[in-house]
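Let's look at chain A:
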Amino acid sequence: MKRWTGLIGALAIVVGGGAQAQDTIKIGSLFETSGFLAFLGNQGLEGANLAVEEINASGGIDGKKIDLVNFNTESDETKAVIGVKKLIERDKVVALIGAMNSGSTFSIIDIVQRAGIPIVSNGASRAISTPVNEKKWVFQAPLTDVLVINVLIDHFKEKGIGKIALNNADSGFATSGMKQWQRIAPERGIDIVIQQTYGNNDPDMTPQLTNIRAKSEVQAVVQWGTGKGQAIVAKNYRQLGIDKPLYYSHAASDPNLIKLAGDAANGIIFPTSKIAVVDELPDSDPQKKVTANFIEKFKAKYGRGPATFAGNGYDSMIMLADAIRRAGSTDPAKIRDAFEQTVDYPGVTSVYTYSAVDHYGAQPEGVALQIIEDGKIRLYK
Partner candidate 1 sequence: MTLTVSGIGMKFGGLEALRDITFGVDDGELVAVIGPNGAGKSTLINVICGNYAPTAGAIEFRHRRIDALPPHIMNPLGIVRTFQTIELFRELTVHENVMAGGVAGAKVGVAPSLFRWPSVSRSEKALTRMADEYLDLVGLDRRRDDPASVLSAGQQRLLIIARALASGADWLFLDEPGAGLNPVAKERLAEVIARLRDHGKTIVFVEHDMGFIGRIAERIIVIDRGRVIADDVPEKIRSDERVISAYLGVGSASTRGGRKTAAPSKRKETAPLLDIRDLTVRYGGITALQDTSLTLMPGELVAVVGANGAGKSTLLKAIMGEAPVASGKIFLDGQDATHWTPRQFVAAGLSMCPEGRQLFGSLSVIDNLKLGRYTQVGALERWLPWSPRAGHEGGDTDRLIEEVFDVFPLLRERRDQLAGTLSGGEGQVLAIGRALMNTPDLLVLDEPSLGVAPRMIAEIFERLTALRERGMTILLVEQNARAALEIADRGYVLDSGRVMVEGSAVELLESESMAEAYLGAFPVSGETGAARTGGTHA
Partner candidate 2 sequence: MVDALQFLVSGLVIGSIYGLAGIGFTGIYNVTGVVNFAQGDKAMIGAMLAISLSQMGLPPIVAILLAVGLTGAVAVVIECFTVRPVGNDVWRGIIVTIGVGIVLRGIAVVVWGTEARGLPAFSGEEPIHFLGATVSPQSLWVMGITAVLAIGLALFFQLTFIGKAFRACAVNPFASRIVGIEIRTMSPIAFAISGVLGAIAGIIIAPITLMQYDTGLLIGLKGFVACIIGGFGNPMGALLGGLILGIAETFSAGYLSSGYKNAIAFVLLLGFLIFRPEGLFREIDSKLVKHER
């Protein structure tokens, strides 16, 4: 009895202790700093923190500093639910960013919808923000699979590639990508000759690639996955001596891929944001300045180069701050409305234009085809 009431009492004190000073704007983030997607969440949080630092250094928003409170969702959906409630209620945040994990985002959509707090999600599955009329409060900042698939198909059309093989992991990201490929490719006249799935933690993907190799009519192989799996695919692909061009998803911008796959990574072509190739961009590119600035500051703060995911967290935070500034208020509803009116905003990840019917923002011109050559990412020409 004593321990129960004691615990409840202690919790109540903790809850009640969240009194907020009004000279800051509290924004909640849901980056996973542990669990299976921690390598994404950590970078996202670093990017977001960099943005907060930058905004606060330049005087904050109307004199108010931004206070970013992160809740580690541990890549776990139940935790995400606990976390979002804590942020909304105990920390009284006015807006949310984060959760790299699409699953974690899915699990909290209902809650933010009910609470009326805008969220800028970093999950990549387009189902997060569609249909828009049911997801009024949900925005997305990353490149979505639909976007990059379309960019790739544009490229295939250009190259005269009509028959492809698709190899994907069994993760959420890759499964979603596979579904979109199977939907979009036929619509746009691309024939998926063979589709193979491998396990995210598999030590070897040669059986799948052997099946792909057997289909001689295939003109290009598309690989969709994350983490070390895509490095193993690259190695196995070279080992099996498949000589068709190899295309990866935007997850190939993971710098670890080159480290892990070594020479096998050379020749991989993938569509992604321009962060890795900023030096090669023409000065006319609207993203060049903002990206270069981001990279420089990130390096100064963390002592190493940023990955796309860091840019993503950064963009979400900057755009959110911009929306708050434009709303001139910390009222969540006003922030939401202002965010929806973001137009042609040049971010690190992409150029963003949101509207009442488009909550995924990123535009095709933000995506550039890149290729790995000699262990370096170059703009594909």
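A word on the picks: all candidates are chains of the complex that A comes from, given by their letters.
Everything that follows uses one rule, which is that contacts are C-beta pairs under 8 Å (C-beta built on N, C-alpha and C of every residue); 3 or more make two chains touch, one makes a residue touch a chain; residues count from 1.
As the structure is a prediction and not an experimental result, all values here were calculated from the model.
Undergrad: Which candidate among 1 or 2 is in contact with chain A in the complex shown?
TA: 2
Undergrad: Which residues of chain A touch candidate 2 in their complex?
TA: 34, 36, 38-39, 42, 170, 196-199, 201-204, 206-208, 210-211, 214, 227-228, 231-232, 235, 238-241, 256, 259-260, 262-264
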